[in-house]
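Note that this complex is displayed minus one protein chain, with the remaining chains in position.
What follows is chain A.
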């Protein structure tokens, strides 16, 4: 930074721009200011440093006029760079007064662009890769591919193929799989196929292994806590660092609280596929305001803020009761990202009209086709929340819920430089993973 004096010298079509991949509009290589060349960089690392300037960054829960510094894929502390290393930026990127926010994290996405993660196709990885690449456009930099209730042979086949992996130009990173079912309530199964539902025999690791196989790439499991022996399963999963989510469940509040005491941290699509709120037994919904969970623990809950699957009033009730726990999810299905019209998806015919996906010829919704950026904008409008709160519901909160906020979901120093550039309408303009531009409008 130090020797760059505006007006900076632009590097048109430079191949050596520090932000490789797509070349953003305005990258300046810092080559001396008023006169002379830059002194040699005395950094502890030779890796180039990029400084994003003229931006408001979402940090400490507020947008602030600060520069964002990146080196080796991580957010850099510029004060330490200055005083400890006496270093400076090699490149500057002019953000033209836009917003920089942590990349979105979608913890519930079943597929999209004609691909269904739960189908054991011949090219499972290829399918995930297609979706991973396309959702960069929505500002999603990490996600949890979600599998609905399936028979064990599908889990055994699909799970080893869906590896936890870093994101990059080829697509958003996979934080781990979200297994929604099959240990869920028959009454609240929703669209999950009843013949594949399961119960816990003992609830320990044996049940889980028998159904899913190895859990190495699993980040989350949605289950119904009222199932017998669920407590042991919840403890086993939490103990392995796998987030346990309550959903597709008939649980009352005390069962839900017990599940949280055993380690559950999340509620899958709040209000949906659970008992409705009742004032004498608020059910799982009551977790939002319960006082019977361990101190310091926060319960998070997923909301599909597409304007279709959750009524704006319900969204507002949840948000006002427990703003720090709100996690925006798309719960997107195969049809997400497809153009309007009729599509054949597996055995189903689907009509896409605007933001609705119907079973062909009916008015039955066939699942969400929301994109994350759209959900963020919709949530902001209908809840009247701040820009900061809307953005954190899709970044910080899911990262905290998954226990990865030390590296994802924030732009704190030392975390992964996964971030997005947005304009004031919260339209995503550019997406970065590990400091590298991976998409731009």
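Assume a contact is a pair of C-beta atoms (placed from the backbone, for glycine too) under 8 Å apart; a residue touches a chain by one contact, two chains touch by 3 or more; residues count from 1.
We adopt the following convention: contacts and distances are computed from a predicted model.
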Checklist line | Listed names "DNA-directed RNA polymerase III subunit", "G protein pathway suppressor 1", "Proteasome assembly chaperone 4" or "Glucosamine-6-phosphate isomerase", with the criterion being the UniProt name of the chain not displayed | finding: "Glucosamine-6-phosphate isomerase"
Checklist line | Of A:48, A:87, A:127 or A:167, the residue in touch with the unshown chain | finding: A:87
Checklist line | Residues belonging to chain A that touch the chain removed from view | finding: 1-7, 33-36, 39, 42, 67, 78-83, 85-88
